[in-house]
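The other protein chains are all here in position, but one chain of the complex has been omitted.
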Amino acid sequence: MKKELKIKQKERTNPLAHVFDDFIRFCQSKSLFMLHYCTGCGAIELPPAMTSRFDMERLGIQPMVTPRQADILLITGYVSIKTLKRVILTYEQMQSPKYVIGICSCTVNGGMYWQSYATAKKLNEYMPVDVYIAGCMPRPEAVMAGLQRLKDNIRNDKKEHKGSAWKDYFKRYDYYLGNQQALFGEDWQTPTDIIAEAKLYGLETEETYGKHTKLLEKHQTPLLPQEMRIK
Amino acid sequence: MNALHLMAELIFMPLIAFIVGMMMVLMMRKISARLQRRIGPPFFQPLYDIVKLYGKDTQISHGLIHDIGIIMAVGGYIGAEILLPVPGMEGIAAKGGVITLSYFLMIPSLGMALGVGQCANPNGSIGISRALTAMLAYDIPFILVVFGAAWHYQSTSLIGMIEYQQVHQWGIVEMPLLAIAGLFALQGMLGKQPFEIYIAPAEIATGPMVEMSGKYMGGLFVMQTFQLYTAGVLYASLFLGGGTSFLTLLPKAFLVVALPMSIAFMFPRYKTEDVIRILWKWPVMLGLISLAFIL
Amino acid sequence: MRPENYQAVKLGDSNEYEIFIGPNHPGIEGNYAFRLMLDGDIVVSGKADAGYLHRGFEKLMEGRLWIQNLAIVPRICVPDPAPMEVAYSMAVEEIMGIEAPIRAQWIRTMQLELSRVAAHLFTFGGHAATTGMYTPMFWGVADRDLVLDLFEDFTGGRVYSIYNIPGGVRRELPPEFLQKLSNLLDYLESRQNDYDNLLFTNQVFVERAKGCGALTQSQALELSVTGPNLRACGLAYDVRRDDPYLVYDELEFDIPRQKHGDAYSRILVRRDELFQSIRILRQIIERLPSIKGKIRTPIPNPLSWNVRKGEAYARVESSKGELAYYVVSDGGDKPYRVHVRGPSSMHAVQTLEFLAKGARLEDVAQIMFSLDACPPEVDR
Partner (left out) sequence: MNKVQIDEILNKVNGIKITHKRKTRIRVDVDADSLPTLLELIKGRASYIHLSAITCVDWIADNQFELVYHVWSYEEKCLISAHTRIDRGSEKNPAKYISVYDLFKPADFFERDIFEMYGVTFIGSPRMEKFILTEWNGVPPMLKDFDAEAYVQETFKWTDYNPDWLQELTDQGGGIAVKPEDIRTAGNTHNMSTHRERDKAKAAAVKANDKMQGWKQ
């Protein structure tokens, strides 16, 4: 039994709306909670970046431990296929606006593990990536510079449209789902219903649907409210 | 006129609490940063965090109770703020008194328990059960402290207590043992190390906050500002003579908050049962001895 | 409100419930998972779930040249990469029947000990953070960064130095490097008091760590526990002394040990080892200038280098324990088989499962960090 969701995005009629938007965007760029998923070696350069020597907190970036609260998903290095599944689950649980940063060359193109049967090569096939920080591994300064770039992107999103890559996941869900299915098999599904969300936020486009989403619908278990019983 | 005046106070008291609380959060983060040999966040960071969390495009709700829980958590503190007299504004403090206030201070924990229970995340459930256990642990010394203070000042109204201290000596001079017991309870109430059992990221991945996102997390951040403010001002009013103006009250409040924070970043956390044992042993003992003197 | 699609797994009529620690969790070291079955607060059973960091290293190495492999070996253990390079180079040297020049061996020893210092500083912070004290982590990582600066100075790489090569080391030390090293050691020793006050004698920390995850010596031997974890159980076994390699038989150092085998003993052993490493480094600073000579035994053109047929089992003591490389060559330009025996493959799987049973939920993360398990060594 799937709930029909009828809420549509409201028209913005407030004349001050864009002022609020700008202010919120400014705050978003100033305060970033990051979830650093230690998928690989790059994770070792994050503690120096976070702690006393480079101190990320002075830029308003602090670590958070659950995906629900985080704004940035830091993928720190190669993603093995087993990890990639968890990364996608994590990504889908995060609340938008959300950003993905791929650290290390391995997230760009497989890096030095390009021969490996166990690692996924291109991260942006499976989720939209905002900023890549190449290097093996990038120094803390490079990580900080990448985060600064992300902050600039968020602040200038209105002009340049670089800070809203997360919308792409809803808009072109079929593409991402197709790549995921190719790697994990056709019965792949996540607990989050992306299509319903895309409808809810008014982000669905033609590319949200396709043959892959049809395949998903075939075996997707229906949403059932959890039973609560007290014995 | 009177009703209008009261209305204005009811709005301004939580607002002041919010702004001062944010500065206290900033101070807390700055203290931790200095102890950890780094610079720390910029001045407006707490504001940015809260605005950002409220400005999230999407939130996930786990049902009505989840929403109500957060409203209770924040609302409980807003209620507490208008019961907490500050210089120039009394709100409904004269009608409520410190007993009502201590009841109000329990509402946020219960509200969180409701909200988190709805999330169906085992980490959250463990966290909230620990939070309630911690509440049980620090409430006994807290009630003792409140009772002792009320008996000593012969008043259950905070206004009366402050007036007494302005005339006579500060509470901390007259009942030092009770004041120390109060500091213990304060540490437990703020949930800081060594009594930080319900946040515990390494054990239960931040316990009650595990499923909170967007506005809900923002609610918790707001709650934290109120929590620090309440703790600071309440302790200052009970033992440090309150203040005739904000210039005298706020330094005391900041000092009171800074003390547990400086201790917190130097200690690990106890286990749950150790927290109960320690909070029921030392502050309660101190409080009882102090009560014996007072009575 | 937004739709969610979760289904809780029901476990029948029992009080037990399941909790996942990891793979993305502050209480787990790196990318690793541990499933707990809990009854209240007590762990009924735990099951390690590895493979999140699996890259198929051993397969990759079979497909690359002997010299190319040097670039990927350090990546097997990220916090302590130097022993990996040295062990691999030593194995290849043993097959080839060559030996690194004496000066290269001293430099290698220095690199290993510096790496051990860095790894231990990292571990203190991690262990303390699991008990809720974050300040040592900030201090430790910042001090470790100073060691990394030195690495950058003499190898060119901050974390992965790729400094060793079969037959020696790549480069001569930069001028005045030993003076810098000496200054760093002075600084680290001056920090000892701070660390002791903050962490090792902190009453609350001692209370948390004492008795947590205790191993007896016989249990440790049965589970093949090595390194500081074994020495915390009272057996002074160290590859550096018992199966000497490089120049360790010419150096004076003690092997610290403790009796109780719990988390507190383990962190104390690491603390003492840190200062033993400093002692070794001081001896190296003293001796190294008087040792002149080449730093590399010439090897054939590495791009068409056929290592002769043979096999070797090279063991070194990393900061985690006994690290071994088993290298087989069939006479080709690539290794026929490389097997990595990471010390954590013993600690993070069977030992952790054994210690978690009956422990409290609060202690699981601490047990894992006190064992200093390094997940990539398990997954490879």
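Which chain is which? They are A, B and C, in the order written, and residues in each are numbered from 1.
One rule holds in what follows: a contact is a pair of C-beta atoms (placed from the backbone, for glycine too) under 8 Å apart; a residue touches a chain by one contact, two chains touch by 3 or more.
Computed from a prediction, not measured in an experiment: that's the story for all the values here.
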Missing chain: touched chains present in the view: A, C
Touching the absent chain when the full complex is considered, from C:Met96, C:Met110, C:Leu178 or C:Leu223: C:Leu223
Listed residues A:Gln93, A:Ser116 or A:Ser164, member touching the removed chain: A:Ser116
Residue numbers in subunit C that touch the chain omitted from display: 49-51, 54, 56, 58-60, 62-65, 68, 221-224, 226, 235, 237, 242-243, 301, 303-304, 313, 315, 322, 324, 326, 328, 333-334, 336-337, 339, 341, 345-346, 349-350, 378-379
On subunit A, residues whose C-beta touches the chain left out of the figure: 81-82, 85, 108-110, 114-118, 120-122, 125, 182-184
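In this text, only the chains that are shown with their structure count from here on.
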Touch-based graph of the chains, sorted into line, ring, star, complete or other: complete
Rounded Å distance, subunit A centre to subunit C centre (Cα mean): 32
Centroid distance [mean C-alpha coordinates] between subunit C and subunit B, Å: 43
Inter-chain centre distance, subunit A versus subunit B - centres from mean C-alpha coordinates, in Å: 35
Sites on subunit A at which at least two other chains make contact: 51-53, 65, 197, 226
Multi-chain contact residues (two or more partners), subunit C: 2, 4, 6, 8, 25-26, 138-139, 142
Subunit A-facing residues of subunit C, complex: 2-8, 23-26, 30-31, 51-56, 59-60, 63, 71-72, 75, 78-79, 122, 125, 137-139, 141-142, 144-145, 148, 158-160, 376, 379
Of subunit A, residues touching subunit B in the complex: 23-24, 27-28, 30-31, 51-53, 55, 57-58, 60, 62, 65-66, 68-69, 71, 95-97, 197, 201, 226
In the complex, subunit A residues that touch subunit C: 2-3, 5, 35, 37-41, 43-45, 47-48, 51-53, 65, 67, 78, 80, 82-83, 86, 90, 112-113, 115-119, 136-137, 139, 190-193, 196-197, 200, 220-221, 223-224, 226
